[in-house]
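Note that one protein chain of the assembly has been removed; the remaining protein chains are unaltered in position.
Right after this comes chain A.
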Amino acid sequence: MWFIKLIGKLKFTGFVCFFIFVIFFFGPLLNLLLLAFSGEWQYPDRLPSEWSLTWWTFVLQNDAIISSIWLSFLIATIVTLISLLICIPAAYAFARIQFPLRRFFLFSFLLTNAFPKMGLYVSIAVLFYQLNLMNTFVGIVLIHLINTLMYMTWIPSAAFENVHRSQEESARDVGASPLKVFWHITLPMAKPGIIVASVFTFLSSLNEAEGTFLVGIPDYRTMPVIMYSIIADYPSTAGSVFSVILTLPTILLLVAARKFVGAESFANGFKLK
């Protein structure tokens, strides 16, 4: 009997945890959504007393904002493509070649995320001044790449490691050249991991603000950069409208990716060795 009780207890705790998670995760989102469509909302009312789309029209008719959305997506796409080109070969090398510095290299990717970002960006900015990369498109892409290299190397590398050597060798054995083996066997088997990494890369680039602000101002203003000024200059409703727009692609992409690769592979992408 005691174990039934235990399972019941575990289930209950699980449920409570899930509930807390839902509140913490969806609560602010819901609040944001309500705020975005509200005209007037005063404390202590539970719901807005008046609904309106004023700030939606404001945001969607503002040229600077619209162009920032395009710019953000353009940058995110380019950054994702470039990271794929750079990191897939690197990830494969990390997974297959047992060179001694392997752990150190993987760790160094983590390190870039361990330091305070602003410090890193400022020192990079100094370098960019000398190279005339400040206020350029290339400069922004470069600064985004610093963040994305980690996902793009580490996650696919774990995926490549799950492809066994004998699976590649079998393919050689039946007559495939090394290139064909990579194309027909290794890459498709690592595909879920690569998709997961690409989604993360795309989103991280889409949401990057600090570095973009530092390097891109004044000519290149992406969504998150614009958002700072909107939050500073307009009522909170404008900010929440913009947040919804900013959050939307994240949710859409995650849902799409989940359909594509399945939750299991999502978790596997994190099975780091």
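The criterion applied here is as follows: a contact is a pair of C-beta atoms (placed from the backbone, for glycine too) under 8 Å apart; a residue touches a chain by one contact, two chains touch by 3 or more; residues count from 1.
Going forward, contacts and distances are computed from a predicted model.
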item	value
Listed names "NADPH-dependent 2,4-dienoyl-CoA reductase/sulfur reductase-like enzyme", "Sarcosine oxidase subunit alpha", "Carnitine transport ATP-binding protein OpuCA" or "NADH-quinone oxidoreductase subunit E", matching UniProt entry of the absent chain	"Carnitine transport ATP-binding protein OpuCA"
Candidate in contact with the missing chain, chosen from A:32, A:78, A:176 or A:254	A:176
Full-complex contact with the absent chain, from A:185, A:209, A:231 or A:245	A:185
Residue ranges of chain A at the interface with the undisplayed chain	164, 166-167, 169-177, 180, 184-185, 188-189, 191
